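Of the protein chains in this complex, one is absent; all others appear in place.
And now, chain A:
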Amino acid sequence: MAIGGAVTPGRKAKWAIIDIIVVVYALVPVLWIVSLSFKTKDTLADGNFIPRDWTLQNYADIFATDEFIRPLINSLGISIIATLIAVVLGMMAAYAIARLDFPGKKALVGVSLLIAMFPQISLVTPLFNIERELGLFDTWPGLILPYITFALPLAIYTLSAFFREIPWELEKAAKMDGATPGQAFWKVIAPLAAPGVFTTAILVFIFCWNDFLFAISLTSTEASRTVPAALSFFTGTSQFEDPTGTISAAAVVITIPIILFVLFFQRRIVAGLTSGAVKG
């Protein structure tokens, strides 16, 4: 087949152009909002890609009050705690699914997947009422509990896919070579499992960080309101003042760290998916 032919310079150029188009498609909205966030109120609507009048006023505005900083702290704290608990519980479950055989395993996996598909919206009203009764409404645990619940099936599923790929015979081989069970686990299995656990933790964190529905219905004050919910209140003032600049600045502030975070770890994420299997 001619299609599988050699890579010519022309072909390379063609691919390069396709790559550029794709990146532009993915990034234009982001770049545009970065540009909006640096524009002054008067030049917001001028349609220039590069701001004519650079200003940091929008950033100063969002950090001037607790309206944005508090939710940022809430978001980070709630997401990190929920991620840690979900990944630990998920690892135990995934280990059982990947390694042990017992009757009803399939049914149990099915149940956990069904819970992942459970429409969150149908739980919001009762959770709202239950949490108010228990005094959990508008507190950190009030959000952490549902986040763990809905993150767990994701964690179990991803982890057991990773665990299934681990060549567990290596553990036995290490023991035959004189390693203790602890050594066999920490020196052989743990390094193979680490990329999977890490990837899962990132996915779970993003899942918790991104939630909007629970955040907006189970919180009412800055005590536990997370960033997504706080953002929706930014738009609320739009009748009196155009919040485009402020919204843009807030969007940039919460987006850039995540991009940097993943840029930093992403080689590990994607490579982790493959190298474990190849090297093992």
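Assume a residue touches a chain if its C-beta (ideal position, glycine included) is under 8 Å from a C-beta of that chain, and two chains touch if they have at least 3 such contacts; residues count from 1.
Going forward, contacts and distances are computed from a predicted model.
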Inset, instruction - Refer to UniProt and select, among "Na+/H+ antiporter subunit D", "Serine/threonine-protein kinase RsbW", "Pyruvate dehydrogenase subunit beta" or "Sugar ABC transporter permease", the name of the complex member that is left out. - result: "Sugar ABC transporter permease"
Legend entry - Among A:Thr55, A:Gln120 or A:Thr139, the residue in touch with the chain that has been omitted: A:Gln120
Inset, instruction - Identify the residue among A:Ala64, A:Ala190, A:Ala223 or A:Ile259 that touches the chain left out of the display. - result: A:Ile259
Inset, instruction - Tell me where the left-out chain touches chain A, residue by residue. - result: 1-4, 15-16, 18-19, 22-23, 26-30, 32-33, 36, 44-45, 47, 89-90, 92-93, 95-97, 100-104, 106, 108, 110-127, 129-130, 145-146, 148-149, 152-153, 156, 206, 209-210, 212-213, 216-217, 227-229, 231-232, 234-235, 244, 247-248, 250-251, 254-255, 258-259, 262-263, 266-267, 270, 273-274, 277-278
